[in-house]
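With one protein chain removed, the remaining protein chains of the complex are shown where they sit.
On to subunit A.
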Amino acid sequence: MLEPLWGWPPPVLDPAGPYAEKVTVLAWALFAMGLLVTGVVIVALWVAIKGPPWIKSKLGGEKVVWIGGVAFPAVVLTILLVWGLTLTASLTQGITGKETRIRVTGEMWWFRVQYLGPNGEVILNDANEIHLPVGEPVVLELRSADVIHSFWVPHLSGKKDMIPGRKLFLRVQADKAGRYGGVCAEYCGGPHALMGFVAVAHERAAWEGWLAERHAAQAAAPAGPAMPGRRIFLESGCGACHRVAGTEANGLIGPDLTHVGSRLTLGAGILPNNHGTLMGWIGDSQSIKPGNRMPSYSMLPAEKLDAIADWLGRQK
């Protein structure tokens, strides 16, 4: 993944917003409770083997089993369950007011990203990248187009499955601007391990600017109208799966490429986005992400890959 999720502290223990913080608190509490119970069990075991006879006879009684083995776990686990569910209930709360709404659909093996207007209408199509304003909750509407995926940006919130036929909500919030790595956290076949994305948090004004730039680019004709890359892209049939607003390319199977030149990554969060990696991805994506649904266009000579990459790189 381009935005690493390894290193220390692990992102789960390094929350960047209130929702992720709840998950961290829960994780530490469960860890502490687990440690406590393990300690009690070890002490009891030690006493049962090495302790004086009068304690041994007490420990061997039926009462100890009822209290320590049934009542104690039942009470503790019930309390933890209720507390945990209450603590994290706000993570999955839907729209309550004017929150920013983004629909993220898990696809084999990438993330379709659609920014929604106040009435739920799609105002911008993108992929594998989620831009959000800092310091406010953003409501993600999670869907799946095929199998069960799971959406996870450990710095910003909990993990939430994307289930076919269902619409589930997950709230994320970043309290400081920056980039946060995300992954699909539920094995979804083939190149699941290469299915990632980047969440980018901007200050509110910068985020609005980012959105406005995309809209301005989309309203204008696509960049480079006379470039050979555009003709080759269309002639090679790329438009069967990919859409570039303002051209005949209107395929909806693969990621929308209207703004591909402004993305940070290629191949769903796995490669940096530059002219060279774009050529390599188009030319032989199967050697980079084996099993992904884009065929390798190794029949295209490098001159054509170069031209397509040149044109696509300008689609901001």
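Note that contacts are C-beta pairs under 8 Å (C-beta built on N, C-alpha and C of every residue); 3 or more make two chains touch, one makes a residue touch a chain; residues count from 1.
Everything that follows uses one rule, which is that contacts and distances are computed from a predicted model.
Participant: Just to verify: the chain that's not displayed, which of "Acyl-CoA dehydrogenase FadE17", "D-galactarate dehydratase", "Sn-glycerol-3-phosphate ABC transporter ATP-binding protein UgpC" or "Cytochrome c domain-containing protein" does UniProt list as its protein name?
Facilitator: So the chain that does not appear here would be "Cytochrome c domain-containing protein", according to UniProt.
Participant: Which residue from A:Thr38, A:Ser90, A:Asn250 or A:Asn274 sits in contact with the chain not drawn here?
Facilitator: A:Asn274
Participant: Could you list which residues of subunit A touch the chain missing from the display?
Facilitator: Residues in contact with the chain left out: 266, 270-272, 274-277, 279-281, 283-284, 287-289, 298, 302-303, 305-306, 309.
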